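Only one protein chain is missing from this complex, and each of the others stays in its spot.
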Amino acid sequence: MELNGVEIEDTFAEAFPIKVARVVITAVTERWAEEAAREATGFATSVIGCPAEAGIDMMLSRADTPDGRPGVAIMICHFKKDGMKAQLIERLGECVLTAPTTAMFNGLEAEEKLPVKLHFFGDGFEYEKEVGGRKVWAIPMMEGEFICEEEYGVKTGVAGGNLFILAKNQMSALAAAENAVSAIRCVEGTITPFPGGIVASGSKPGSHKYKFMHASTNERYCPTLRDKVENTEIPEGVNSVYEIVINGVSEEAVKEAMRVGIEAAVKVPDVVKITAGNFGGKLGKYQLRLKDVLGL
Amino acid sequence: MELNGVEIEDTFAEAFPIKVARVVITAVTERWAEEAAREATGFATSVIGCPAEAGIDMMLSRADTPDGRPGVAIMICHFKKDGMKAQLIERLGECVLTAPTTAMFNGLEAEEKLPVKLHFFGDGFEYEKEVGGRKVWAIPMMEGEFICEEEYGVKTGVAGGNLFILAKNQMSALAAAENAVSAIRCVEGTITPFPGGIVASGSKPGSHKYKFMHASTNERYCPTLRDKVENTEIPEGVNSVYEIVINGVSEEAVKEAMRVGIEAAVKVPDVVKITAGNFGGKLGKYQLRLKDVLGL
Amino acid sequence: MELNGVEIEDTFAEAFPIKVARVVITAVTERWAEEAAREATGFATSVIGCPAEAGIDMMLSRADTPDGRPGVAIMICHFKKDGMKAQLIERLGECVLTAPTTAMFNGLEAEEKLPVKLHFFGDGFEYEKEVGGRKVWAIPMMEGEFICEEEYGVKTGVAGGNLFILAKNQMSALAAAENAVSAIRCVEGTITPFPGGIVASGSKPGSHKYKFMHASTNERYCPTLRDKVENTEIPEGVNSVYEIVINGVSEEAVKEAMRVGIEAAVKVPDVVKITAGNFGGKLGKYQLRLKDVLGL
Partner (left out) sequence: MELNGVEIEDTFAEAFPIKVARVVITAVTERWAEEAAREATGFATSVIGCPAEAGIDMMLSRADTPDGRPGVAIMICHFKKDGMKAQLIERLGECVLTAPTTAMFNGLEAEEKLPVKLHFFGDGFEYEKEVGGRKVWAIPMMEGEFICEEEYGVKTGVAGGNLFILAKNQMSALAAAENAVSAIRCVEGTITPFPGGIVASGSKPGSHKYKFMHASTNERYCPTLRDKVENTEIPEGVNSVYEIVINGVSEEAVKEAMRVGIEAAVKVPDVVKITAGNFGGKLGKYQLRLKDVLGL
């Protein structure tokens, strides 16, 4: 298969169920909404070593926020309910409540809701009011007042959607990956949790040599090991590979993100091939086939 | 006391010893060094609710990095050695090793060094080489190779340096705080770990009403509570207060950061008063007096 | 009249016909499209002293550009056809053709079209091809090839739509103005040509004292002159005023921009009043009443 002259491998991304929360952060200007969002979603690339997977879903226009201010939607993902609850309280309490001019609202309609009782911070001076038709807490603070909803919808979404970008050289692979991430930024209900949205170090489960490692470098996709390993997946002329990992509120959202990401990546010169990572279908509930995703 | 027509209260910031590591992240362009740095230092405003306190120390010119590429120095702080070790491994392994084009070097000369053995990720394909006179690991990855030192200096620094900015209105207080943070960004060996460097929600230890809370709003500095609490610290005409919290590698670095932060803040119109937070001198080892800091 | 508790004066912005071109610039990443756009629309705040009025209309998603790459729409405005033609050739030839990875397409359907024959730069090596259903020139260059359309639609639009933001203090007025500009950035077919979209120095035609001046400070709106001039327009307690000037492809577009700009501005604390600038209706063809714009 081909798209824009780039080979598309007929394979699939293997993905997993995960719990997802989505929070709308608003502020007096876009810049401050984004600062809070970045702090709240940092240290959250992979649950292998981070306490959560999190990222910015999208910027929100004033018409799409409860208080009519500029906003950013973030998503926080965790495999367990207790872990999710703890992460919501800590990330929102330490990184949004503390941030200048922010307010915070639930951003996901869902049957299950988790309480995030930040109002205790008000030490009894807090009070309830209504903003944009929602019941919120107003908490007196040094800067003025912090506005927040108390309950946040949580649903089962999808973790581990992905695509691999193979290019002749590292700078082309990077520009393609950057493009994919910026295109995915516009797909509602999806995040790319790695730094700047990009994975430089795609991994395999476990390790051949170091038995205590849960994950290690995916040597079959390492260009510098092309002539040193059997069964390399690196075509001749490819010198760099980046992976984009995508979490989303639904399988449809993740597939849409994969589609726009691939379409953006193949526009960059010297991209040679797009593929995806899986475990032979043995581990994940979802198989997101590139063929279906792209309608090829 | 006054500076640029702004009242400086004769008081002190009360600060504490904390363990500090400093890591130099380089990348192909400044943008990617900064992306990795932001991910690695996110979710790290206060150890009250975050697994560490961390932030960007400063941007580094090419002349100041071991590999001659653009760089960012970050600092990670933790009260305990074990916690520090775990945070270094997780934050550097998940947020820097995974980031596009980055390399990673020790950024702090110190007697004590902690090992961060990311090379196991290489699954035996890693090898040692020298970069800028330093022994490093080269780990084959999908993007190419990741370069990192193995040992990171850790020393006892200072946490909780701070300043309070009181202004007639919120937007002036915010601009002043933003200015203070950007000035402090140039003081080597210091970070301002809160979102965008600013604390909107200065707190007191414990809570009068909710006994299970470790910290709650500092009602004496809440402008909206000025007429509702006794002993308010809010002068007439003040409607917003921001706090800047500063951690540093030494008392001197934190004092220098407080100095440049205050000098930047008082340049913003409608700033009325600068003060600092303390616990009456009962809790912290360091008392950083504004008078001394500013040479007034 | 009031909006969000802010007084809206019952007055109008007085605006003028002007010739408008709209150009779509695409590039390999958003960043480079924006760099070219900023260079091409710089030195273009007011035709009083600049060779044109120009600015960024909006960022374009990949789905909205002829080549499927990230894009930015810019607008260039001039009162005369000859001036417009010269400005198009110079600004596009010197600031877009020269910029890394850019391509350039007409962004305005209009009966009148002006030729911008940059293909001569190809010195005979240029050739015609089709991109996104459009006939374009491909010009060999040092970076590779530059793609551009040759004809650019020009129509009569509207210059000088405006709004004034009066606030208790400068930082609040500035945050409100910044918010207005960022909201207007999403209204297709409009620009705010001043630096960062904001006018700090609203003027009156001519000068009382210096007869050679075409424009001078609008002393009736100068807060520091409130007690020194007769007929001041500065209410008690107002200490800063910013103006947003808006040009657009049509009266409707400019009115929509004024609406979203005002709605964004009044969300910022300490904004006291919104008004607009006019010449008593003597000079301009259009009277854009705040009452109509806001539906009050």
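All chains are identified by letter, namely A, B and C, in their written order; residue positions are counted from 1 within each chain.
Heads up, the rule we're going with is that contacts are C-beta pairs under 8 Å (C-beta built on N, C-alpha and C of every residue); 3 or more make two chains touch, one makes a residue touch a chain.
Note that the structure is a prediction, hence the values are computed from the model and not measured.
Asks: Which one, C:E109, C:D123 or C:E236, makes contact with the chain that was left out?
Replies: C:D123
Asks: Of B:L114, B:A264 or B:L288, which sits in contact with the chain we cannot see?
Replies: B:A264
Asks: Using the touch definition from the top, which of C:V199, C:I246, C:V260 or C:L288 touches the missing chain?
Replies: Reading the full complex, the residue touching the unseen chain is C:V199.
Asks: Which of these touches the unseen chain: C:D64, C:E90 or C:E150?
Replies: C:E90
Asks: Check each of C:M58, C:L114, C:V136 or C:L174 against the chain that is not shown and name the one that touches it.
Replies: Residue touching the absent chain, from the options given: C:L174.
Asks: Touching the absent chain: which residues on chain A qualify?
Replies: The missing chain touches chain A at positions 168-172, 174-175, 268-270.
Asks: Need a quick check: the contact residues on chain B for the chain that isn't drawn.
Replies: Within chain B, the residues that touch the unshown chain are 28-30, 61-62, 67-70, 144, 175, 178-179, 182-183, 186, 260, 263-264, 267-269.
Asks: In the complete complex, the non-displayed chain touches which residues of chain C?
Replies: Residues touching the hidden chain, for chain C, are 28, 32, 35-36, 38-46, 48-51, 89-91, 93-102, 120-125, 139-146, 164, 170-171, 173-174, 177, 194-196, 198-203, 207-210, 212-213, 215-219, 221-225, 228, 239-243.
By definition in this document, only the chains that are shown with their structure count from here on.
Asks: What whole-Å value do you get for the distance between chain A and chain B if each is reduced to the mean of its CA atoms?
Replies: 25
Asks: Taking each chain's centre as the mean of its CA atoms, how far is chain B from chain C in angstrom?
Replies: Between these chains, centre-to-centre, one finds 39 Å.
Asks: Send over the residues of chain C in touch with two or more other chains.
Replies: Where chain C meets two or more other chains at a single residue, that happens at 175, 268-269.
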